[in-house]
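Note that one protein chain is taken out, while the other chains of the complex remain in position.
Let's turn to chain A:
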Amino acid sequence: MRAFDYQRARKPEDALSANAARYIAGGTNLLDLMKLEIERPERLVDLNALALDRIEDLPDGRLRIGALVRNATLAAHPLVVARYPVLSRALLAGASPQLRNRATTGGNLLQRTRCPYFYDPAQNCNKRDPGAGCSARGGLTRNLGILGISEACLATHPSDMAVAMRALDAVVETRLPGAPGETLGRSIPIAQFHLLPGSTPQIETILQPGELITAVVLPQPLDGAQRYRKVRDRASYAFALVSVAVTLKMKQQSVARVSLALGGVAPKPWRIEEAESRLVGQQLSDDALKTFCDALLSGAQGSATGNAADPHRLDNANDFKIPLARRMMIATLRDAAKEA
């Protein structure tokens, strides 16, 4: 691990005034990457003493989740369990219990991809080393993306939590470095928070340098049913191959309202609101669902098995994600409809 200066922030201003610092909260991804010297911060500001660890039931029915709320705490919170079960389910499907006890709400949004080429400094990676090229092309693509990817980068965002938050239309609240005494903050809809890689895969979010996530706000609870379904290579403690977060309200056999986000397939939670609008008023027929899935998977590119010498090797393809995502969307919507 490279040397760094360490500082404890007692209030948000301490953090915001620390120039060129990286923030550390749970540290479960950052320290992992610092040990590999993929992350090399000059200065680390510890946020754990900040009073950002509360969950507030706002008067208008929204729920504000402090950035330092641990994933395990959030998953088990009675208001989340009662109103946003898709979020509890997504959190419980991610990582291990020890990691969930440490990882925070803000940090989960900011975790880096688990692309094996990003993690291996011997490989070329445009995200790690802009301009170096991408060794993932033609390589082991099993946990890489099929949507929103670019020539420069195939990486996926690995979070389960963010997929549920995208289906729930969460808003990320931040504070920006500013003049002393000045409060500069903004509210970022989660749809705009993560960026597609384009030719700059090293830029992953809309956050400016030094900008601090203070909370994530969930809108008023939705009626109907919520589901999170995750398919992975092991029954537990593995990243998603494909995951689906759904909120659904039916009225007289037809869709009254729906939101659906996919995980494991793109550099950000993947959701197409226009497709949802077109599904409203329709029954969940095979045709309607096909049209809906076609819209979500429009432009999907998977890589086919390319290793003829080792045909049993399963990790060098990801085109299976296209039919898998389709089946999961249909199955999850139909399952939700039973209670919606």
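What we mean here is this: a contact is a pair of C-beta atoms (placed from the backbone, for glycine too) under 8 Å apart; a residue touches a chain by one contact, two chains touch by 3 or more; residues count from 1.
In the analysis below, contacts and distances are computed from a predicted model.
Look at the chain that isn't drawn here: its UniProt entry, checked against "PEGA domain-containing protein", "Cytochrome bc1 complex cytochrome c subunit", "Peptide ABC transporter permease" or "Xanthine dehydrogenase YagT iron-sulfur-binding subunit", names it "Xanthine dehydrogenase YagT iron-sulfur-binding subunit". Of the candidate positions A:L16, A:L44, A:L207 or A:L279, contact with the hidden chain is made by A:L44. Set against the missing chain, the residues A:S96, A:Q208 or A:Q301 yield one that touches it, A:S96. Even with one chain removed from view, chain A keeps its contact list with that chain: residues 1-6, 8, 24, 26-28, 31-32, 35, 44, 46, 48, 72, 75-76, 78, 81, 85, 88-89, 92-93, 95-99, 101-102, 235-237.
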